[in-house]
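Note that one protein chain is taken out, while the other chains of the complex remain in position.
Naming follows writing order (A and B), and every chain is counted from residue 1.
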Amino acid sequence: MAAVSRRPTIAIGATLFATMALLAVFAPLLGTTDPTAINPTARLQWPSAEHWFGTDMAGRDIYSRVIYGARVSLIVGVSVALLASVFGLFIGILAGFIRGLDGVLMRIMDGLMSIPSILLAIALVALTQGSLASVITAITIAEVPRVTRVIRSVVLSLREQPYVDAAISAGTTTPMIILRHILPNTLAPLTVQATYLCASAMIIEAVLSFVGAGMPPSTPSWGNIMAEGRAIWQVRLNIVLFPALFLSLTVLAVNLLGDGLRDALDPRAQRNA
Amino acid sequence: MTSPILNVENLKVAFNVGDDRWRQIVHGISFNVREKETVAIVGESGSGKSVSAMALMRLLPEQSTRVSGSVRLADKELLTLHEEQMRRVRGDDIAMIFQEPMTSLNPVFTVGFQLVEAIRLHRDISRADARMEAKKLLEKVRISDADTRLDDYPDAFSGGMRQRVMIAMALACNPKVLIADEPTTALDVTIQAEILDLIRTLQDEERLAVLFITHDMGVVAQIADRTLVMYEGNIVEQGPTERLFRSAEHPYTRALLAAVPRLGESAGHTRPMRFPVVDIETGKVDSPGESPDTVDDGRTVLEVVDLTTRYPITSGVFNRVILNVHAVEKISFTLKAGETLALVGESGCGKSTTGRSILRLTQPTSGSVIVNGNDIVSLGPKQLREARRDMQMVFQDPFASLNPRHTLGDAIKEPLYAHGFKKGASDRVADLLTRVGLTPDMSRRYPHELSGGQRQRVCIARALALEPKLIVADEPVAALDASIKAKVVNLMLDLQASMQLAYLFISHDMAVVERISHRVAVMYLGEIVEIGPRSAVFGNPQHPYTKKLLSAVPEADPSTRSKKRSLSTSTELKSPFRSVDYRPPARTYRTVSKGHQVQEWGEEWNKEFYCM
Partner (left out) sequence: MASIILRRLLATVPVMGVVALFVFSLLHLSPGDPATILAGDQASPADVERLRDALGLDRALPIQFLEWIWRVVQLDLGTSIFTGLPVTDLIVQRLEPTFSLMGLTLLFSVLTAVPLGVLAAWRANTFSDRAIMAGAVLGFSVPVFVVGYILAWVFSIKLGWLPAQGYRPIENGFWPWLRNLILPSMALGFIYIALIARVTRASMLEVLGQDYIRTAKAKGVSRRGVLFVHALKNAAVPVVTIIGIGVALLISGAVVTETVFAIPGLGTLVVDAILRRDYPVIQGVILFFSFVYVLINLIVDLIYTVFDPRIRY
């Protein structure tokens, strides 16, 4: 843990991410108005004291929409990270331990991985009407194969460890071996993966909404705000610029956190410390 | 006496351990090497011997190390030389070979490319001429078909052959000094003997000064004119090798020498012999003793019949089997309570697979392993778990044998909990730790706080937790320094005496085997070629392979050096990879004396021996 606190990337990433989370949670208290309220008399305004980031074509306040948009991004990012980690961990351990399943599972994962993730997610969302649940499900399915691969390779190398052989000889049952020896050692790589998943999920969500295959258009999400500004960006860059800035900062925060954790949890780095 | 060619004075090395803190690794050592002379630096891990060698070549990373003192080659001071001039010294005046031949050659360039590069770095000759030189170099290190082998990648060479290529590369520009950093440590003994012979011969031919770094006193005895003993960054003793072996003065040197197993020492004894233990402070030696008689002839603990383990090598889309690795092929033996059977052989002979097959950590192909009346090979999962209570395993790598996240107490409790002994487990852990020479309060410590020897003791304690009758020990002391090795072997002998344990002791180290075993089985290409009481196998070896193995062990006695072996081109272990339709030949065994059996061998062995 000392190694974790010493790294500046973790501190910066965590602070930035926490700020975004606070914005999302306390959105109603931050001088915002109703992010879906249409006001035809105040369309396409430049940033002003009243509308900090300006207004969109329907006269909605962009500042309010951006702050509320943090909710969608963070919920999608964190949910996908958790769900894909859990499923990836489960399938990865299954593939690593049951030889008969390994071939089939990994072929399926290879197949899913050869469909570019944004297209896979687009196709899955297109099946249903866009909603928060369908967006999360689609991105999770697109991301699970990557986690599975990482976990499986960790499991396979752990199974070669003499201490696992010793546990088998000692009579420890397979579920207990997974619980005592395998799971704890997958946590470090899984944590690092989860942060990258979170970053990737937030970007995919924004892209989905941006091309019109994500959240319902009225929902304030960063991708939706940008989609609305798409047609007129040459004259009103502020509409795409502000959500873009928030999205980039949030993803940067998560990536910094991930890189810092990776370096801190890397066994090679620890040996030197 | 010739003048010193390499002169090292007050060499100090310190490593940066972070935040501008420096740890002194080498505390000012001074020595010299003369023309045609071989000087050995001997010491255990962490003594600073390899670091010193790297410092001479200025190969340590500049930012994180501090080197001071003086290193003079003839009259050139190396430590203050400009980097570009130092680069010209490397490979031209001083050449170096390393411990790991498997990884020391660049895998993506042909051997010829790497030799030609070495030549042309320091000599202004054409590519074609350099290739001719490269071919001569390969011939010089006795590699046959030199011309065609130049176009091979390192992958096509075995470990011993790669070390020959490394030596050829080192000799490319006729260096004045050769630094050899543990050049034979990673090799099997028969290959080690060949490489040592080669270095000695080439030294005569090339008038080389050799600085030979090793941890192995046997190797020192075979090769060094003078020897420096390093301990914790200091040279504690130096002198002519013969004098050092005859009458070492420093207690550490004596401890090191006492821990060196000497083949033939236990001739005349039938039971295992403890290692003598020397106190490093006082230099006092306790006398080694023969173990008490522990063997119970009436109780058979393990009976292995025709055990065979093969792995298929598959390839292609449909996982077609293209080859079979015949790792273990129809081996049979028995083991009595309180008895130690040593399984010896070189890497790839199948001895480790045998151990794993007995515990069914690897699934055997056929045969039976009978423990307590049960055939392990055919048990269901639940009975197998029960049956394994009687046999436990100790592994080679004490660092990987303990889960770094568990305390020692948790590690030792694991087998107890697995079989439902929750009550009194903590008392049991304390008792076990005491038995293996540790203290009960260590149960709360983590593996990284322990030395290698202490970890191996914990592994033994864990193996003893279920009071097994049999312990399969796979190279349990191979990763340990000589002095620690001796203590762990002594511990195992004590435990055998008090608990009447049977050991299957898997090892490549003939000298350790001679100390610890009652009986010995020699494995070659998956088969047992000779088995019998230790005194019979060592004293009256029959099979050509046993003879070769025993004669290759370097004797820790400089006076035996004159009897030179002939310089054969490499005679490495053949491969256990066989085509799918291979049928192993039927084998017959001849009884030499009571319990001493040898496999009848074919023509190929006779032929090979005429050559030698």
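Just so we're on the same page, a contact is a pair of C-beta atoms (placed from the backbone, for glycine too) under 8 Å apart; a residue touches a chain by one contact, two chains touch by 3 or more.
Remember, it's a predicted structure, so these values are computed and weren't measured experimentally.
When you scan A:25, A:98, A:119 or A:179 for touch with the missing chain, the hit is A:119.
The chain that is not drawn here is touched, among residues B:117, B:206, B:242 or B:431, by B:117. Not every partner is drawn; the one left out touches chain A at residues 107-108, 110-120, 122-123, 126-128, 199, 203, 206-207, 210-213, 226, 230, 233-234, 237, 240-241, 244-245, 247-248, 251-252, 255-256, 259. As for the chain not pictured, it touches chain B at residues 57, 59, 87-92, 95-96, 98, 100, 103-109, 117-118, 121-122, 153, 155, 166, 169-170, 172, 316-317.
In this section, only the chains that are shown with their structure count from here on.
In terms of their C-alpha centroids, the spacing between chain A and chain B amounts to 49 Å.
By the touch rule above, chain B contacts chain A in their complex via residues 18, 356, 359, 361, 385-386, 388-389, 391-393, 395-397, 400-403, 405-406, 411, 414-415, 418-419, 459, 462-463, 465-466. Those residues of chain A that touch chain B in the complex are listed here as 161-163, 165-173, 176, 180-181, 184-185, 272-273.
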